[in-house]
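What you see is the complex with one protein chain gone and the rest in place.
Each chain carries a letter (A, B and C) given by its place in the written order, and its residues are counted from 1.
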């Protein structure tokens, strides 16, 4: 047997998103950004980005306006809590389900 | 640290080394800590991780949530494993890489302290980051050495923990290593700068102890992770500091509080279910301890 | 069980260098054509100053039995004060040899059927320029003379090898002086 043949089955993981699946399905409430209130969106200048900084799941972008990847956002609400402008509201997922219907 | 250039939100890199879609709980403080620390460490880094919440966050075979090489190791052996990685890198001419041990409070201050103490005594060229969520969270919230007094856990279910929190960073500092720092998940920029600084001090053992709120283990709504972390600091309960080659200094929010009023600790206790059985006597005792600790801090 | 093995027991005190002495002899006899050489120190907890012993088995053929010596052909005693603490003749074959470091005269001793050879190794070693109490190279000079197992030259070579960085010439001289001044008694 060749040397490589002896080491072809070990637990070696490859990096990729979504090990936990589409964790967006964990959400009960969804963060929605009001661009009228969001500071970088309102001013058009790079500023604030607290929502991006504090996100434990790296699903908010550091862009103007910031965007949220709902595929993976778990809906914790830290972004809403830390937004100094109160621009992010947590909206029950149920209302979106109705919309999608 | 105050004289050095501090990272701001705007200057902080938007490169992400931690992937989304991982298995950490919603609102996990570790998510902030891990994500921020990895930004500071960069891609030329090798990790050693014992079983902990981070093992779960990092992903289940065959998918990893982190774009870094990582060796998973047994519970008690994290610092020794980091030692081994460093030895191999030296032996194979790749010594420029960061070697980082990333463990929870149990893996650091309890079952892992022997290996950590050994590595610190030998002055191993590693960075050791402890995320302290103040109980054994991965197994379902049992008391740990760093669980504060009075906290309800599944192994202190009625009376709360009878003993005070073990001061792990002081124990590590007693080894005389070059760099010991504390940080908080609620102050990611302060954490980022400390990890950066640790990475720049190559050659010896560097230790960073990070206060890491846990919504499910501490009993608070997921949206309050940062808020509670900040309260931990503004009450003076958990202080942000560094000890650089033996020189102690408060940093960030803690430095700003010297000589000023601090938030009463009871406000911190009220936010979390784990403190629900705290007696007035214990609250008074804790406030007294904080006050006498802060009486020694000078600007 | 095998009859072709010469068994030598070395008595010393922990830290005195009995193991090194036996090792030097082992190397010398191996060079002299003994293919079978097994040297075994006391197994266990040696403490400085306490009586210890080392066994050396030699044979023209490979030796397979590592068990301790029970009936030695020779015993080497690095320090005459050991005679008061240890029965150095235990199991010694009739007609077996005793090689003893002592300042006393040979007729002070009576070992019955055993053959005694003595030398004042401690003095000779001092004279050779070694620190007081270093007797392990001197004693093997006495051993070589008394047993005829190792030539003076081979012994010198083995000592220079073993003590290449620790006073090689002084150690070799201690052995040579002792070799020349060993008193061999009758049985």
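The working rule: contacts are C-beta pairs under 8 Å (C-beta built on N, C-alpha and C of every residue); 3 or more make two chains touch, one makes a residue touch a chain.
Here, contacts and distances are computed from a predicted model.
The protein name that UniProt records for the chain not on display, among "Cytochrome c oxidase subunit 2", "Carbon monoxide dehydrogenase subunit G", "Na+/H+ antiporter subunit C" or "Pyruvate flavodoxin/ferredoxin oxidoreductase thiamine dip-bdg", is "Pyruvate flavodoxin/ferredoxin oxidoreductase thiamine dip-bdg".
For the chain excluded from display, the touched partners among the shown chains of the whole complex are A, B, C. Only one residue in the set C:8, C:21 or C:37 touches the chain that does not appear here, and it is C:37.
Note that of B:10, B:71, B:162 or B:258, the residue touching the chain absent from this view is B:71. Contact with the chain that does not appear here is found for just one residue of B:10, B:88 or B:258, B:88.
Although one chain is not drawn, its touching partners on subunit B can still be listed: residues 43-46, 48, 55-56, 58-64, 66-74, 76-77, 79-85, 87-92, 97, 114-115, 117-118, 121-122. Residue positions on subunit A in contact with the hidden chain: 1, 3-4, 6-16, in rising order.
Residues of subunit C in contact with the chain left out of this view: 1-2, 22-23, 26-27, 30, 35, 37-41, 43-45, 63-68.
By definition in this document, only the chains that are shown with their structure count from here on.
Mean C-alpha position of subunit A lies 81 Å from that of subunit C. One finds 63 Å separating the Cα centroids of subunit B and subunit C. Those residues of subunit A lying in contact with subunit B across their complex are 11-23, 26-27, 46-50, 52-59, 61-62, 69, 71-78, 80-82, 90. Considering their complex, residues 9-10, 12, 14, 16, 18-32, 35, 59-68, 188-189, 215, 221-227 of subunit B touch subunit A.
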